[in-house]
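Below: one structure in structure tokens.
With one protein chain withheld, the remaining protein chains of the complex are depicted in position.
And now, chain A:
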Amino acid sequence: MSTAMNFGTKSFQPRPPDKGSFPLDHFGECKSFKEKFMKCLRDNNFENSLCRNESKEYLECRMDRQLMAQEPLEKLGFRDLIDGKPEAKDKC
């Protein structure tokens, strides 16, 4: 939050997240998925678009272990990954 309390300056307004807060993964149940994702990021020079499969798997892990509310993957922006998987293979 901005500490410059000037009248004219625009200040930042933090907003709550859309779906609330992630419960903490105290037991590290999804740690392996996270490690896969981080490794993918490091290999691909931190480009997010190349590691979306790994992020999808991490979120699915969370949903399976009650660490995240169940949501259809389209609502999380993974629509192209669900039904686009055979298409992506064709493009390759």
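The rule is simple: contacts are C-beta pairs under 8 Å (C-beta built on N, C-alpha and C of every residue); 3 or more make two chains touch, one makes a residue touch a chain; residues count from 1.
Note that in this section contacts and distances are computed from a predicted model.
S.K.: If you had to name the missing chain as UniProt does, which of "Cytochrome c oxidase assembly protein COX11, mitochondrial", "Dna repair protein xrcc3-like protein", "Zinc finger protein 511 isoform X2" or "DNA polymerase delta subunit 3" would it be?
M.R.: Protein name of the absent chain (UniProt record): "Cytochrome c oxidase assembly protein COX11, mitochondrial".
S.K.: Which parts of chain A face the unshown chain closely enough to count as touching?
M.R.: Touching the chain left out of view, chain A contributes residues 1-2, 10-22, 24-26, 28, 30-31, 34, 37-38, 41-42, 45-49, 52, 55, 58-59, 68, 74-79.
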